[in-house]
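With one protein chain removed, the remaining protein chains of the complex are shown where they sit.
Take a look at subunit A:
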Amino acid sequence: MEQQKIQVRDITVAYEQTIVIPKLNLNIPGGKITIVVGGNGCGKSTLIKSVAGILKPKKGEIFINGTEIKKQAPRETAKQMAVLPQSPQVPEGLLVKELVAYGRFPYQKPVGGLTEHDHQVIRWAMEATGILALKDRRADSLSGGQRQRAWIAMALAQETEILVLDEPTTYLDMSHQLEILSLLKELNQKNQTTIVMVIHEINHASRFADHIIGMKEGQMVFEGTPADVITEQNLKTLYGIRAKLTLSEDGTYPVCTEYELE
């Protein structure tokens, strides 16, 4: 079960001349939730975008299920991995069910409508995210939390074993953040979906991740289970803060109770 879904080998990623990730090696375990944490500008979004195939590394390779993404047709990659970028824009007037149906794009031929299987998957995706009742609403009329669920439904409709999300909880209030993360956890447990995401809130990462990757200046500074890597020392390295940690009530993950700038 512990197979490596995504392998990143010696990648160098740069925007124009600015090198954001000098040289990075890491593995994303299959069937688990991996959360990437780090300060602003540490390269975590860059890493996510490289894995998603949006940015092309200058050097190095990225493998998905053992195949190098560069050497695979984008449509084939899209059947294995769904990507949800940071705060995407909904086209004006698009209905929720139409938005979710766009997730079937990699499977569709240019002509002809949706197949029976397409309809089933779209319905399942809307049910799983609890937006079936909203299917005839305009996606741009939804609240932030509902809209995020619609986007996740679209990603689910892609029927992939890997889901990559860049800050899926940004701009959401506390209860909606929790709702989205619980939904992702549920999908991970029910379908063994491999989930990789960037999250800023350290307590959320600690609670929902199976595997945490800490990044600083384009390098991985630590990785492991929350209990192993969410330590006062690591938080100091990552953010330069003095944090007080205790264990959660059930004793499974660390919780940051107080933090102070050094």
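We take it that a residue touches a chain if its C-beta (ideal position, glycine included) is under 8 Å from a C-beta of that chain, and two chains touch if they have at least 3 such contacts; residues count from 1.
The rule we apply is simple: contacts and distances are computed from a predicted model.
Comparing "NADH-quinone oxidoreductase subunit N", "Iron ABC transporter permease", "Elongation factor 4" or "DNA polymerase IV" against the UniProt entry of the hidden chain yields the protein name "Iron ABC transporter permease". Residue A:49 is the one among A:5, A:32, A:49 or A:149 that touches the chain not shown.
Touch with the chain omitted from the figure is made, among A:19, A:95 or A:132, by A:95.
Among A:83, A:100, A:142 or A:229, the one in contact with the hidden chain is A:83.
Even with one chain removed from view, subunit A keeps its contact list with that chain: residues 16, 49, 52-54, 73-79, 81-85, 88-89, 91-95, 98, 102-103, 105-106, 108, 110-111, 136, 158, 164.
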